[in-house]
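With one protein chain withheld, the remaining protein chains of the complex are depicted in position.
Just so it is clear, A, B and C label the chains in written order, and each chain counts residues from 1 on its own.
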C-alpha cells in the first residue's frame, strides 16, 4: 500500500532539508500587471492542471511553484478521477494535501478540484472545483459523479469542448449538456484551454447565450516550461475573476456570478461589460496636451499583454492613426487632429480594441474622451 | 557646406511628422532597480559613446533613445575631435545639439562631451565632459586640448587605458599621465569600458592609489543592440554616481568628489565605502524568524544584477550556506543555525560579496546583523 | 561641401583599423532554413530601408550587417530622393557606394535603389530598384521620376499602399496607379511592410487581379533591433524570390516574372502555385509506418517559421487531428486512422495550411499523400 502518511512525514523532512541547505536557486515571480476594475479585485487563476497522481508529469508542489513564478493567484489541481496511469490507487485528495503547505508558504490560493473523465463525448471531461472530498466523485455513472460534486457545492465546468479527440470534425452541443444545465450540474465552460489553436468560438457563443462562466485554463500535463516558451513571449492561458475580495469564498461567488474574462495568448474573451472595465483600467492616459486643434496624447500600458487599437467608423471629422499597438509595459504617443476651429478641451474618439473579444470575430468598441490638461 | 540650420528645421519637421503618424513602435524603459544610498541619489550614466559625427554608426538621437530604453539617467556623446571618417567637417557641438530635444522629451540628462584622440599611447584617448564649446578642443597639441577642456570646467578621464591597440602587451602608466594628474588635467579613469574582457585591473589600482574617479562606459559605436545581446542577459557598462540631487551640477560635483562605482556585466568596481552602501541598500532582508537556535531568513534582490554571497572566515560557530546567489528581482530563503543555546534575538554573520570588487581580486567583506522579528 | 571622396578614404582607414584591433564583437548569421523549390533558388530579400542619407538613423554599412546577421541574401537601400532631413545635399548613390564594400565582404547582394516620395496620395511613395544612377530620379514631376527609373530598367513598386497617413480611412486605388500600370511604371506592390498591422489585404487582392509582384519589406528607419524584438520571436518582413540562379540578373527576372512570396511575421502571402511549392519543400515527412489501418507519421519543420495545419473538409472517412502546429526547427508525430480494412500503403489527406495565405482570409489547400515505407 502506498501510504499518504509516510509521504507526509518524508515531505516535512525534505522541507527542513532544503531550507537548511539553500542550494536551491532563487526564484522570481512575474508581475502580470493586470489591474483591478472598479468594485472588484482581479484574481488570476488556472483551474485545470495535472500531476503524477493522474497523467501529469510533475509532483503536486511543482504546480504551485510554477503558478507563483508566473504571477497567478489561485490554482486548482484537477487530476482525473478515472484515469490514473502513473500512480494507480489511492486517495483522490492527495495532490491537494501534498501541495497545500507549499501553497500556504508562497501565498497561492489552492482550490480542491478533480476532473470527471469520460473518454467519449458526451459528456467528455468536466472539472469540479471547491470540492470538500474528491473521493466521493468516483462513480460508475458520470451523472452521479456530477451530483456528488454539486452536493459539495462545487463549481462545475465543461473542459476543452472542441477537443479534436472527442469532437471529430465539429464542436457540438449534446443533449447531455442541456440536461446538465437544467439540473444545475454545469456552470462554466472552457472558452480557451491549452496552447495551440485552443480558443473555442462555439464555447464563447454558448457561454454568452446560455449563461455559462467563461474559463481559460492550461490543462497542463508536462512541466509547464516544456510546453510554453515563456522567453519567446508565449503565455499560459488563465481566467481573470472579478471578486469582491481576495478570499476563496469571494472567488467562488464571482465564478457563479459569471464575473470572469478568459485570457489566452494576447487575447481576452469575455462579455462586453467586463472587457470594457478591464480595458479602461489597463490603458493609462498619462498626458493630453492641446495646441490649436491638435491633441498630443501620451499613454502607458502597464500590463504584460499588448493593447491593440483600431480606428472605428465614426471618426471622419478627426485625423489619427488607423491602428496602434501598445506593447507590454510600454509608452506610446499619438496625435488626434480635431476639426479646424475646435474649441473644446476634449475630444471623443471611437476605437475598437482588437484583442478584446466580445464574441467570435467581434472586438470591443469603446468611446474614449481625451481631456487636455491645462 | 553641410548646414546645421538646415538640419534643425528638417528635424523639427520629422518630429512633427512622426508624432502625427504614430506608426513608430511603442517603447519601454528598463527599470534597473538600483537603489539610492543614504544621503545620495544614485544616478546611472554612460559618458563615452559615438555617432555618425565621428566613427559611430547611428544618428545622435538614437543614443538618447537607447539610453532611455536601457534605464540610464544621463549620457554624454563623445565623438572624436580628430577622427571623423564619416562626416568630415562641421561643428563639434552638432551631435549634442541634435540630440538635446529628444533628451529633453524623454527626461534623459545630456552632458556635452568630446573625445580627445591621439592614436598612439601616450596620451591615448581622453574624454572631456561638461564642456561649453567642444570646438575649442581642436588643437594640434593634445596638452592644449586638455587645457581648453579644463578651462571650460570639464571633468576629464582616461579612456580604455588597457586597450590592446595602444598598450601592446602590458597596461602601462606613462609620464604624460603623471603630468596630467599634476596639472589638474585628468580626474577619472575607465576601470571598465566596452564589453569583452574590458575590466582593467591596473586602472582599478591606479584609481585607488592616485585618487581618480572610477568610470564604467560602453564606448559604443554600433547600434547598441548589435553589440550587446540584452535578451541573453548581457548588460551595458555604466557608472553609478552618488549625487546630492538629480541635477547636472550635483552630478559634476559627485564626479569630481569620486563618488562613483563602475558597473560592468555582473560586477561592481569601486571603493569599499560606496560598495558597502550600495550592497546594504540592494539586499532586502524581508523576514527573519527564530525558532530555537535557527534563524530562517527571507531576502529579496530588487536589482537587475545578481548578488553573490560567500561565507567568510570567522563563522565557525554557525552553520549556513558556503555560497548563495540571489538572482535579479528574485526571492531567496536560507537558514542560519546559531550555536546551541543561543539566546540573542539576532545573529551576526560575516559574508564576502563576491561580485562587489574593492580591488582586483578582492571582494567586499561585510558583517550582517540579522534580527528576528517577534 | 560634404565630400564623398573624403569619406571613402576615411572609410578604408576605418576598415583597416578595425580589422587590426579585433575588439569588435564576433558576429553570427541566422539560418532562416527556408528551402529552395523545384527549379528555383529561393532568395530572401528586403528592398525597402533607410539610412542617415534620408531619414534613417544608421550608417549604410549597418544595413548590410543587419541583413547578414538576420539571414537575408539581398537588400536595397532606398533612401528618399526628396526627403533628406539629416544630410541634406549630395549624391543619391552615396549610401550604395558606402555600403558596397561591406556587402561584398559579407556576401550580401546589394541592389541600387531609391524611394520616389510624394507626401500625399496619389501617388504616395514608390521604390525603384536596379537603378544605375539614382540622381536621375530627382524630378519635380513624379511621373518624370518614374520614367527616369523605367529608362534605367528599374523594377518599381508601390510602397505601404494602406499607410494610415496617406490613406486616411480606406485603402484606395487611384487613377494615377492605373496610369502607372498602363505605362509600365509600376510592377510590384507591398503586400506587407513594416511590423505592426502591416499586412494590406487590398494590396494582396490587387496583386492577384492586376498582376503585380507581391513584396514584403521592412521600411526600417531605426537600427532594426530597436523596432523588432528578435529574441521574442518577432521577424522582419521579407520577400522570397524564386530565381533561376543566385545572380542579380536572375533576381531581376524573377521579380518581373512575379515569382515571389511576401513573408510577414508567421505568414506567407502569395499565389497558390508558389505557396504550394514552398509548403511542400518546407514540410519534411520523415517516417510513415502503417499498422492495420493506422498510419504513424513523423514530420520535421526545418524552417524558422511555424507550419500551421488544419483538417480540411473531405476527410470524413479518416480520423486525425483537427489542427496541428509544427514549431520552427521542430519534430512532430501524428496518426492518421484510415477506414477499417484499408489495404493501400498510402493515405491521402486534405489539409489547409493556415499561415500560407492565397488571398485575404483564404489559406492554402493541399492534398498530401502519405506513403508507408516497408
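Just so we're on the same page, a contact is a pair of C-beta atoms (placed from the backbone, for glycine too) under 8 Å apart; a residue touches a chain by one contact, two chains touch by 3 or more.
Source: prediction; values computed, not measured.
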item	value
Residue among C:224, C:326, C:349 or C:364 touching the omitted chain	C:326
Contact set of chain C toward the excluded chain (per top definition)	19-23, 25-29, 231, 296, 301, 319-321, 324-335, 337
Footprint left on chain A by the chain that the document does not show	1-3, 6-7, 10-11, 13-14, 20-21, 23, 25, 52, 55-59, 61-62, 65-66, 69, 84-89, 163-165, 194-196, 222-223, 225-227, 229-232
Absent-chain interface as seen on chain B, which is shown	162, 164, 168-169, 196-197, 231-233, 308, 311, 315-316, 319, 321-323, 325
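Here is the rule we use: only the chains that are shown with their structure count from here on.
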item	value
Same-site or different-site touching of chain A by its copy chain B, using the half cut	same
Angular offset of chain A relative to chain C [C-alpha, multiple of 5 degrees]	180
Chain whose Cα centroid lies at the greatest distance from that of chain A	B
Euclidean distance of C-alpha centroids - chain A vs chain B, Å	42
Computed distance of Cα centres, chain C from chain A, in Å	37
Sites on chain C at which at least two other chains make contact	164, 196, 231-232
